[in-house]
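One structure, pasted below without further comment.
With one protein chain withheld, the remaining protein chains of the complex are depicted in position.
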Amino acid sequence: MSTAAAILDLARAWLWIGAAVAALFLSIGIGRIDPDARGAFVFRVLLVPGLLLIWPLVLWRWWRLEKGDRWLPRYRPPSAHASAAAAMSALIMAALVLSYGARQDWPDNIAPRRITEAGS
Amino acid sequence: MSVRYIPVQWNRFKWGYDAALLASVGVFLWAFLRVTPEDLGHERDVSGAIRNARAFGACAFVMLTGILCIGPLARLDTRFLPLLYNRRHFGVVTAAVALTHFSFVLDWYFAFSPAGKYEALLFANTSFTNGVAGFPFEAFGIFALLSLLILAATSHDFWMKFLTPPVWKGLHYLIYPAYAAVVAHVAWGALLDQENTTFAWVVHVGALLVVGLHLGAALSGRDAAKPRTAGWVDAGDPATIPEGRARIVTLASGDRVAVFRHEGALSAISNACAHQNGPLGEGRIIDCLVTCPWHGFQYDVRTGRSPAPFTEKVPTYALRLEGGRLLVSPDADPPGTPQRPVPVHRGRTT
Partner (left out) sequence: MSERPFFVGYLGLPRGLRFMTLALAVSLLIGGGLLATVIARAKDDPGPGTFRFDYGRQTVTGIVALTPTPILHVTKGSEHIEAGRTLMLSGQGKNGALLRARALEGRLANASGILLTRGDLDMMQLVCGEAGLGPADGDAPMAPEPEDLGRWELAGEICDGKCAAGAMRPGTGIAHKACASLCILNGLPPVFISTRPIEGETFLLIAGTPEDPMPPELYDWVAEYVALKGQIVRHGDLLVLDIDTATLERTP
């Protein structure tokens, strides 16, 4: 099997597991862990793409909420903006500089040249 | 603020925001696609699918650049907060535009082949080790698109409450590597492809604007120094806190507390809004309720509770006065715990 086919099979498996998690979570889980979701059904359709994509995170949070979540971490916003901004800036600059270095001009200045005659 | 979830929460401002956004996207695409080969003196036009892919790709780049500017602009100048208010809709529309770009590319460059187009996308160019020119820049695009789809798919308020705002925001930090990947995707693809350098200028100016604004906001928003001891924290002279406003105090734990003055008395709640961890201390008291500057979530300053029928709660903190100074308890009380307000005038007399 080619690497490309293997990657696609993995992606398919990921989405199928996500579909199973989505079915379970939207029918049983969501009402257990979020009172605001009880009796609200139309919005659940909007959650399906997210469930397909990040189902491991969903399972982890579902488990934590079933166990009884600690309340304090909920009010501790991440403080990594400066590091994230610096990393993003460095990557952007690297991408642009490398691109500039790789730019080529059509080699119009190189004319075809016969090196050796036929048969030699 | 939620009682029961609905698919999309709209209000008059959001309608206007979305209308302006969609109209701008429409005008961008229309203006891009109306340029004819005759306008440019070309004998033949670019293939339709490539023209469309370029239009949607350029539009997605410009939109993403705009989105990345909103956060730091609002941080540097609060007059930009209206742009932040409905940024999630902006993000969802951007993901849709980027997905359309991807579809045109996939159904053109990677279709019409015996292999499936998704498989072809992965194996057609594998020159990963042969330098920048010719590198499969599509890989950067795939990463960025997946990131945008994850962000768009988790933009409903439910996700914030379910994942908790810190985890949700952590996940949404994906936007930073995603934007860097978009710049690499464009710079190693379209920019190396074109002889004309106009689009290169657009990309450089846009990317450097994002870099400059984010670094500027990071420098201006550095945290206040934390107290060294873990005891009650000095919040200064209580009389200098204006009526209806707050002073933000940083505890030894790094947690931030918003100390509000309301009707001559002081109360302290967590600075992090229950919705998206917005900075409550930068908000104001409206109709006796602390109002978050980001999305307008409201709390009773004495209890940390949203008014009925809403159910959001934030932790509260005990306050006391000592020698004319206001002291904040280092320990948060559970969300929604009532605290006795401390009258300001006592601070002046003791």
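Observations on the structure shown:
Note that the chains take the letters A and B in the order they are written out, and that residue 1 is the start of every chain.
The criterion applied here is as follows: contacts are C-beta pairs under 8 Å (C-beta built on N, C-alpha and C of every residue); 3 or more make two chains touch, one makes a residue touch a chain.
The model shown is predicted, which means the values in this text are computed figures rather than measured ones.
Of the listed positions B:67, B:93, B:120 or B:344, the one in contact with the omitted chain in the full complex is B:120. Across B:81, B:99, B:146 or B:209, the residue that sits in touch with the chain not pictured is B:81.
When you scan B:55, B:274, B:301 or B:342 for touch with the missing chain, the hit is B:55. Within the entire complex, the positions of chain A that touch the omitted partner chain are 104-108, 110-120. Although one chain is not displayed, chain B still touches it through residues 11-14, 16, 20-21, 23-25, 27-35, 39-47, 50, 54-55, 58-59, 62, 66, 78-79, 81-83, 85-86, 108-115, 120-121, 124-127, 130-131, 133-134, 136-138, 188-190, 192-199, 202, 242, 245, 283-284, 286, 291, 293, 295-296.
Here, only the chains that are shown with their structure count from here on.
For chain A in complex with chain B, the residues that touch the partner chain are 2-5, 7-8, 33-40, 42-43, 45-47, 49-50, 52-54, 57-58, 61, 65, 69, 71-82, 84-89, 91-93, 95-96, 98-99, 101-104, 106.
Within the complex formed with chain A, the residues of chain B that make contact are 2-8, 116, 118-123, 131-133, 146, 149-150, 152-154, 156, 158-159, 161-167, 169-171, 173, 176-177, 179-180, 183-184, 187-188, 191-192, 195, 203-204, 207, 210-211, 214-215, 217-219, 221-223, 254-255, 270, 272, 274, 277, 311, 314-315, 332, 334-335.
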